[in-house]
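A protein chain is absent from this complex, but the other protein chains hold their places.
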Amino acid sequence: MNFVQNIPALSILLLMFCGIVCLVLPARWARHLADCAIALVCAASVVLWVAFLRGQEVFTYSMGEIGAPFGNELRAGMLEAAAATLFSAVTLLSILGGRAHLRADIGKKKVNLYYISVLFLLCSMLALVYTNDLFTAYVFVEINTITACGIVMSKEDGYTLAASMRYFIMSLIGSGLFLIAVSILYALTGHLLMSNIQEEVAALYASGQYRAPLQVSIALMGVGLSLKSALWPFSSWLPDAHSSASASSSAMLSGLVLKSFIFLLVKVFYRVVGVTIIPTHAILDLLLVFGILGMIMGSVNALFERDIKRMLAYSSIGQIGYIFCGIGLGTIAGVAAAMVQIAVHACTKAMLFCAAGGLMDASGGSKKFKDLEGAGRRDTYAGVAFIVGTLSMIGIPFFGGFITKLSLVTAAVEVGGWRNTLSILAIIVSTILTAIYYINVLAIIFRGAETGPTTAREKLREQWKKQMRLDTEYELAIVLFILLNLAIGLQSDRLMDVIRTGLAMFG
Amino acid sequence: MNKEKRDRIYAILCTILTIVFIGIMLFMATGLPHLGLATNPDINEVPEFYVEEGPEETGALNAVTAMILHYRAFDTLGESCVLFVAAISVFILLRIDGEASNETVVAIDRRYEPVNDPILSKTFLILVPAVFMFGIYITMNGHLSPGGGFSGGAILAAGFLLYLNAYGLENTERFLTSKLYRRVTALALCFYAAAKGYTFYMGANGLESFESAGIPGRILSAGLILPLNICVAIVVSMTIYSMYIMIRKGGFNK
Partner (left out) sequence: MTYFFADLPEYAAMILFGIGLSILMLAKNLVKKIIGLNIMDTSVFLFLAAKGYVEGTVAPIVTAEELGRIDSALYSNPVPAGLVLTGIVVSVSVTAVLLSLVVRLNEEFHTLDIDEIIHILRKRDREDL
């Protein structure tokens, strides 16, 4: 057995282990340990990815001596390795980019707790990416929910507390639906491992037995996970939670947490239910329609928002709509488009949230548009990041957003009927709306005064002498984010290749 | 007025939605496999393997324990982490930081607690040791009889809470301070993660691991299951105790 095959299990366990050790370490060491662990996991995931590019076959990793169908299993292919790389890289950059805010927002004695939450959050996301077992998925979904709420509420003001309450309740409805769906599937098939369930489900479909419970449980799983990933009508909690949290929390929540549930949903559809059965299920139409509505409603709401972080959060709802639109098309091309969108949006939105943190710093800590005038010139890094993000979100060629829209349209053209017309129309409308509100923001942050009110960061400068390092970390993170976005835009062909091969390994 | 109307409509919509939902679920339930039949799809090779091979392979007579701590140990590791993470979230929310905390904590403690109540303290003097013994018994016999780390840990936590309520925080902190809590929890979870990491690695790579089943039926048997049960019990009892103390008092004194 090749050593790289240990990487998935070891990275999950490493993050868990470091998270636990952080409890007894002093705050500074906890911070360094968290950074190092995440960087290490990112590097290991890259190694795994390279191994797949060099011809490593897809493999299952049994957690213990005995694998399927008796024990837990992990399963890794190209797509999983790429997703793990993406998740750990974006987490690392988000922490770096929002470090100054973390210092200001989190009580000095609670720094450890924040980094524990971040480590467990990443751990749970990797587990969701790699797991081949539905019940393990449920356990890690709960870890994900609790830690995600933890990093929201660690700011501890009235807004974040109320927002995380709503977020928590919505999430728990989602996980309740997921749990009962898993139980029903277990009652029908007698297995918990995805590949075993798939065999049984195929047999049940062929024989026509238990048709109603099977359909209902697939639908419940779809609804539960889309609740947690903020599909439009269930997304009322998202703007509050994402806008009130600290900058790096917002970046992680908007960029990654929602995506990890979508990744699990794709896994459920294509690995548990099966590629031949799922296109006949009505849940896909439901997801498509709500995805399309989300694309438009998210953009419309963002259009009228006068608060930069809330605007970004509404924009996330719109972008999540694109992902569900791709999944709802029910073809492999559609899922590939959804995967590209996951990668692009994770990088872009995390960058925009970090940059929004920088803009707020340059404007006396206010999120309101009227205070942000000229902020892009006061903080050039954030200004450039916003230009790149805008170009990518609108879908200008050579930027990431272009390739998602292109692949989504191509996927939509292939399927006929009302799905085709509706999704292409929605893409056009939502692109126009996106262009309007992002260009509006650009206009605001680049006009007006070059000098602003005393910045939050200047106040910090007086308090901490290590200010230079904080600034460098922030600037480094923004520059790396910009490079990541440009790389995705310029190397889009390779990205598409990776996703296609990954999906071929998937089922 | 307008808001009331909107609330009304929302309530009616929700009610209709739930009734439809319950209807669908009931309809679905009629199509499920009937309960209690040995021919059901969930009675397949998996439970058969757990019951027939489990005792000899792991040394645990209790098939449920063998399953959760050996075959599906990754789930259970995740489950312990859920507890840990929940405790962390409770700390983030409720721990009082800063200088003034000590006085407020003591004040709250006085207000809600019947300190040195003779009836309470005499009763609990008899009750607490019995509860502790019972908790330890259940934990240690997890692989032989019903029980295990989770249930044993919950009983131990009940013992701690009884002691705390009878004798007050000050007396409890003579042996259970926040430092001890953190060290013990971290140590137990670390041991758990490390031990399981070792068996996962060894198992998946096809290497021989040192754990042996021992003689089934003895207390000291079943390889890693007994130490893991003890770790789980420590984590569970400490987590429940610390959650209680956070919700009641906002932190440890020491």
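A and B label the chains in the order they appear, each numbered from 1.
Please note the rule applied: contacts are C-beta pairs under 8 Å (C-beta built on N, C-alpha and C of every residue); 3 or more make two chains touch, one makes a residue touch a chain.
What you see is a predicted model, and the numbers here were worked out from it, not measured in a lab.
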item: Visible chains in contact with the missing one; value: A, B
item: Residue among B:51, B:133, B:194 or B:207 that touches the chain left out of view; value: B:51
item: Touch criterion as defined above, residue of A:173, A:275 or A:332 at the omitted chain; value: A:173
item: Of B:150, B:167, B:181 or B:200, the residue in touch with the unshown chain; value: B:150
item: Chain not shown: contacting residue from B:9, B:29, B:130 or B:207; value: B:29
item: Interface residues of chain A (partner: the chain not displayed); value: 135, 138-139, 142, 145-146, 149, 153, 156, 158-159, 161-162, 164-166, 168-169, 172-173, 176, 179-180, 183, 186-187, 192, 368
item: Touch list for chain B against the chain that is not drawn; value: 7, 11, 14-15, 17-19, 21-22, 25-26, 28-30, 32, 34-38, 40, 42-43, 46-48, 50-52, 55-56, 61-64, 67-68, 72, 75-76, 79, 82-83, 85-87, 89-90, 93-94, 145-146, 150, 216-217, 236, 239, 243, 246-247
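In this section, only the chains that are shown with their structure count from here on.
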item: Distance from the mean Cα position of chain B to that of chain A, given in whole angstrom; value: 30
item: Parts of chain B lying in touch with chain A, wherever the complex brings them together; value: 24-25, 27-29, 31-33, 40-46, 49-50, 70-75, 77-79, 81-82, 84-86, 88-89, 91-93, 95, 97, 182-183, 185-186, 189-190, 193-194, 196-197, 199-206, 209
item: In the complex with chain B, residue positions of chain A that touch it; value: 1, 5-6, 9-10, 13, 16-17, 19-21, 23-24, 61-66, 69-72, 107-110, 113-114, 116-117, 120, 123, 127, 133, 135-136, 139-140, 142-143, 146-147, 149-150, 153-154, 156, 184, 186-191, 200, 210-213, 216
